[in-house]
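So the structure is just underneath, and the comments pick up after that.
For this depiction, one protein chain was excluded, whereas all remaining protein chains were kept in their positions.
First chain written, first letter: the chains are A, B, C, D and E, and each begins at residue 1.
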Amino acid sequence: MGEKFHQPVDAAKVPRFAGHATFMRLPAVASAEGLDIALAGIPWDGGTTNRAGARHGPREVRNQSSLMRSTHHVFKTEPFKIANIADVGDLSVNPIDLLDGLKLIEGGVADIVNAGALPLCVGGDHLTTLPVLRAVARKAPVGLIHFDAHSDTNDTYFGDNPYTHGTPFRRAIEENLLDPRRVVQIGIRGSIYSPDEHDWAKAQGVRIIYMEEFSARGPEAIMAEVRDIVGDAPTYVTFDIDSIDPSMAPGTGTPEIGGFTTREAQDLVRRLDGLNLVGADVVEVAPPFDLAGMTAIAGATILFELMCVMARQVDRCRLR
Amino acid sequence: MGEKFHQPVDAAKVPRFAGHATFMRLPAVASAEGLDIALAGIPWDGGTTNRAGARHGPREVRNQSSLMRSTHHVFKTEPFKIANIADVGDLSVNPIDLLDGLKLIEGGVADIVNAGALPLCVGGDHLTTLPVLRAVARKAPVGLIHFDAHSDTNDTYFGDNPYTHGTPFRRAIEENLLDPRRVVQIGIRGSIYSPDEHDWAKAQGVRIIYMEEFSARGPEAIMAEVRDIVGDAPTYVTFDIDSIDPSMAPGTGTPEIGGFTTREAQDLVRRLDGLNLVGADVVEVAPPFDLAGMTAIAGATILFELMCVMARQVDRCRLR
Amino acid sequence: MGEKFHQPVDAAKVPRFAGHATFMRLPAVASAEGLDIALAGIPWDGGTTNRAGARHGPREVRNQSSLMRSTHHVFKTEPFKIANIADVGDLSVNPIDLLDGLKLIEGGVADIVNAGALPLCVGGDHLTTLPVLRAVARKAPVGLIHFDAHSDTNDTYFGDNPYTHGTPFRRAIEENLLDPRRVVQIGIRGSIYSPDEHDWAKAQGVRIIYMEEFSARGPEAIMAEVRDIVGDAPTYVTFDIDSIDPSMAPGTGTPEIGGFTTREAQDLVRRLDGLNLVGADVVEVAPPFDLAGMTAIAGATILFELMCVMARQVDRCRLR
Amino acid sequence: MGEKFHQPVDAAKVPRFAGHATFMRLPAVASAEGLDIALAGIPWDGGTTNRAGARHGPREVRNQSSLMRSTHHVFKTEPFKIANIADVGDLSVNPIDLLDGLKLIEGGVADIVNAGALPLCVGGDHLTTLPVLRAVARKAPVGLIHFDAHSDTNDTYFGDNPYTHGTPFRRAIEENLLDPRRVVQIGIRGSIYSPDEHDWAKAQGVRIIYMEEFSARGPEAIMAEVRDIVGDAPTYVTFDIDSIDPSMAPGTGTPEIGGFTTREAQDLVRRLDGLNLVGADVVEVAPPFDLAGMTAIAGATILFELMCVMARQVDRCRLR
Amino acid sequence: MGEKFHQPVDAAKVPRFAGHATFMRLPAVASAEGLDIALAGIPWDGGTTNRAGARHGPREVRNQSSLMRSTHHVFKTEPFKIANIADVGDLSVNPIDLLDGLKLIEGGVADIVNAGALPLCVGGDHLTTLPVLRAVARKAPVGLIHFDAHSDTNDTYFGDNPYTHGTPFRRAIEENLLDPRRVVQIGIRGSIYSPDEHDWAKAQGVRIIYMEEFSARGPEAIMAEVRDIVGDAPTYVTFDIDSIDPSMAPGTGTPEIGGFTTREAQDLVRRLDGLNLVGADVVEVAPPFDLAGMTAIAGATILFELMCVMARQVDRCRLR
Partner (left out) sequence: MGEKFHQPVDAAKVPRFAGHATFMRLPAVASAEGLDIALAGIPWDGGTTNRAGARHGPREVRNQSSLMRSTHHVFKTEPFKIANIADVGDLSVNPIDLLDGLKLIEGGVADIVNAGALPLCVGGDHLTTLPVLRAVARKAPVGLIHFDAHSDTNDTYFGDNPYTHGTPFRRAIEENLLDPRRVVQIGIRGSIYSPDEHDWAKAQGVRIIYMEEFSARGPEAIMAEVRDIVGDAPTYVTFDIDSIDPSMAPGTGTPEIGGFTTREAQDLVRRLDGLNLVGADVVEVAPPFDLAGMTAIAGATILFELMCVMARQVDRCRLR
């Protein structure tokens, strides 16, 4: 069956440092037609309020994803044998015009969705998830599993600007893209603007799981609750790399100490297996602040973990 | 009430990368008069026996402290609303003359103490804590909660030199600045000079909690014991950044693997809440060895955690 | 006379690594009132089309400017004795909204100009020079001496966007802020978009001196021509750090090999002495791409050189 | 007794940054004659399939080993008082010719073994362990405790090449250097080539303990099983630095997130105490990818931990 | 005519940080069929005797070549309008087996030559030029213009090994691939193995121009002589990045201070215009030792300069 699908270059024949740097060393394809999962870059950080650089994320995650092999060692899943996956390139963006940028990204993801593929995107800053949700939740609001140090449900910045990487999920709830009672945020931590910063989100029904609660209860209990919250309905997963500790993911715009270890992060993502995902992303990898490619490697590995979960879903659905 | 106190610049109006780099983006003030807590730099590493660089610590901790927001997300404390806090600048030092350096630092801290403010200092190497204690414990010995990889209770180096960053707490006990039965050291680890290196300290009554004991018993039990040891009497807190693992705080002079995670460190510091603190410091941040500002970010966040604990104490005392 | 003016902290008393990081270790003042020269930061890179980061320029140039001493070793000028100079802080900016950013910067520079001080700014990307010129050339177009690898006279990017760091001088000429016959660009080099990329500028009368012509004719002849072109009339100087070779100034967004050495750059700037300057800037220092502070040191030194030239002008005018 | 043995330079007299960079600041000796433990470098990465650089490992581990002091703080062991240990330099290698390299390394280790010393080596990539085993297991197969992210029991690469750093333990089992039922691998993780990648090893009797099993069962249970597996018979220990998390050991050729913390790694190595070791190594430290010497510091500390365990064995055997 | 040829992505529409990282942002094509110039990577450093890493060169030069625009600012040449150029990917290599590596590379270049395209390669270490010459000079020996710090005409290393990056041009002369009287080496410098190290080459007729002679005579005179030496006959150009000063190209295996500036290097390469080139390469870019991408940027720009010279040759020949 595997031969029907795109395969990565074989590293026992072509060394990992050789060849073009595509996601997972998969073929670069012109469109998502025929794909089950479309790996797409969104090189845009127009919403960044402090340290920009996530625009360079897709290129470096592609670069470091050459380290990924073809089988998940826990699931024993071979994603490229059970799902058709390829690199559809970077979506069009506009580094100068924020509103145009949002529109272009939405259009790019809509093309993927319309082609029948699941989008698995690499940002870009967290504002990129807003136009992705506009494309993915066009027909009905979806649930959200959100790994992050920050809730990103603030209202406005710098005057009345509604669109920054600190606001996407407030906008998404307001735009009815998300069902707030099926939104759960995990890993939230760090100093905040005011004691009631998270009250709006909580009032909508969003479940915020602070890092301290995660430390106390552990991944198994937390993810059981998360799965209860989102249930079987369509759900989007967004993974902000700053949910991981800055020692393991220094290349990001708003580091907060006390984050997930990568071991915890992998465990959490694997526990998404079996859900009904409509897409996912890894965002806020900012290579100019990275060290030795460490953040891009972490991002590429989380991408691989998400891809395996999604490939298993594709396979499961195909069998039905 | 908040308007009576100094406030940091508002990052939703002025971006975090803008403006002068003061501690917590607070005003730079000329003296500690009127302050409850004085944030002071001590740019001095005259006691460093191996890799110097902590002299650059205050500047970089100031720089990275721009990432701090105004509310503690666990305590929900807004420190700048309940205590008057500002940046009093760097104390005078002497990079060439060790004894003059010690005298200058003591004088600078005495000015803060005399103004009625609690000193919260950023070193500098760990020898800086000795003159701070001389100023803070002028009238009576104080207790000490000491987070560190090293006990820093050695006797002499390089001949009979009594003052290095490996000796401050021996000197402080000898000078009756510390009550050794109210001194507790947490996180001690790494190879030592001889099997009896810590015997002098233990003989004075110092409680040394090695990292292995911390790993076995956990933060809750450890900090309960720590609080028992120091009790309600005046206590100083000194946080050597090398207590944190070098992967999370590489920018320091004497790294020892196997350290606290930042998550553990934050938990430990929060458990100081309610004690009777007469001052605190964060030392041994050495920017020339740092990576991506990681150590300075950790130092700034620990400073923020200590500041919140101290602001809560100020508030508590004011209400009495 | 020196006592009437602001003085930097004395490094033979306070070490260079100590104290707050203001430009040249001068006092931070609240406004330009009473100043002859106002050192201002413009932390904004909203016009950057590739690698952002110049928003962090002012902070790092301030940091490294601590290395500057108080006397120019060639002119023997003591700028702080002949002109009143201080750090007026960073101008207000908006990292999310380009048009608001342009307006805020113009307002900030207008305040300096209205206070009677000469603005000496540190960007920020090169688009920041457009609002500076709007403030400086409010009454009549000025001349421009422009050190850069790029002409920055392109028309539009990413659709019809007129404002990027590749377009400021086209806009400035169109807005009649610059007299194009008194505009000279030095150091231009690197691959271009099309053979006629510079034709528009040349058609307006702009003199473009490519790096190859500089190499052939040398600084003395080149700067004699430059001085002829701008004459005695009001002239603005803009120094893009990417005019310097990327090995000496790697921390910039659009590096082009084959640039000026710093020795050449210092020589060129000193040859501005005696002109009629209405302001100057150093732009495109992007710390996230810098190495060992090298670019910020170069930027701070060029700032010092420009400041000395401007202080001598202030002194000359005062004596008349 | 200590005076009979080689001693490191005393850091309370000679600073750590001074003097030649030998392992543990011990004397450099010409041969292993008279030694109990021979510290040897193997600067060779001829088997590396992706990112080379481990050839530079010995030099940097030597450099950072200057941080080691003379007593183990948990065991209270003073290794240099109970065993004669010195730095025998780097073994001969050949960076251009793989087969010659293997032969040279085997010869170098054989000289150590023949001199009656235990080899404690610093690689080099993991293929270096194959010739070490050829020298150490010349008479009979030995057991192996193998800390690693990768099983390194693949068959061939790039055609039919049998020798890479992904194959040494397959070759060693085939060559009867290892008793596969006494081989245990700990920390294995990361994506693999195929679901049956580890089947060959398991079929031989190798016990593979994945990181997930380690996380679930903890170091005490795991190492109890490990000790059961190898028993009292001669056993070699090989420590691939990539078993440690890349945030703590970034300087390695094939990083895999989700690794051991250094605290866990130290705990694991200490639990080797009392076994019957015939040699040990630390491999895959690749300085060109390191950050702030972090990986070399970790490698040097693990080397110190192994050395203490081996010195205690030497002392134990001497007393019998 | 331009429309007939491959074009790079337009950076005024798609930002430079977006899209796949191919050479010059040109299309990645499967073979050299139909091309005038084939840009190819040779990710191999099997001949490196000291610091490996050039295997990563092609990927990083591709990455940084995104900075190149489409027109040469001195020639006013638009290479993509006058020649059909594309990225043919990386040639097959073998990181473990030197002789197989040499054979694979020769085969890959032969494919390009047989397709009628000029190979323009990015190494890889300098030994890669040997198999390139085997493919290019299959029928008759060619001339060589060789920019380098080292003559690379040594005989053997590490026993009798004939193939290292210090020997390719001795082998090429012995194999009659080069006409030694038409070989010229420019920029040679640095300490050597013995006073007669270069005597063999000189005895064959090779002209060695040391850096000191270059400094004394200047680029114009030197390149006039170079052109005389090679004449109109087929000539290969090899550019070792270590000919450039290590401050401008630190990312290389064997740095030698006192090198060409990039400004000089660009001048030298432009003076190749009009010769009869059969191919060219840029080698020894070793990203693990690079800083801020500086060496890869220099390598990409020299590649662009060579490509423009070769495109002009293609255009000239077509017109005949």
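Criterion: a residue touches a chain if its C-beta (ideal position, glycine included) is under 8 Å from a C-beta of that chain, and two chains touch if they have at least 3 such contacts.
Computed from a predicted model, the values in this text were never measured in an experiment.
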Interface partners of the hidden chain - shown chains only, full complex considered: B, C, D, E
Of C:L99, C:A140, C:A216 or C:A292, which sits in contact with the chain we cannot see? C:A292
Filtering E:G116, E:G258 or E:G274 for touch with the omitted chain leaves E:G258
Contact with the hidden chain only, please: which chain B residues? 45-53, 55-56, 94-98, 100, 157-159, 161, 163-164, 288-289
Touch residues of chain D, complete complex, unshown partner: 14-15, 17-22, 28, 41, 43, 55-56, 58-59, 62-63, 87, 89-90, 92-93, 95
On chain C, residues whose C-beta touches the chain left out of the figure: 11-13, 15-17, 67-74, 76, 78, 245, 247-248, 261-263, 266-267, 291-292, 294, 297-298, 301, 304
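Rule of thumb we're sticking to: only the chains that are shown with their structure count from here on.
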Which neighbours does chain A have in common with chain B? C, D
Interface copy of B-D among B-C, A-B or A-C, with over half of contact pairs matching by residue number, is A-B
Equivalent-chain rotation between chain E and chain C, CA atoms, steps of 5 degrees: 120
Can you pull out the residues of chain E that are in contact with at least two other chains? 15, 17, 55-56, 95
Sort the chain contact graph into one of these: line, ring, star, complete or other. other
Would you please name all pairs of chains that touch? A-B, A-C, A-D, A-E, B-C, B-D, C-E, D-E
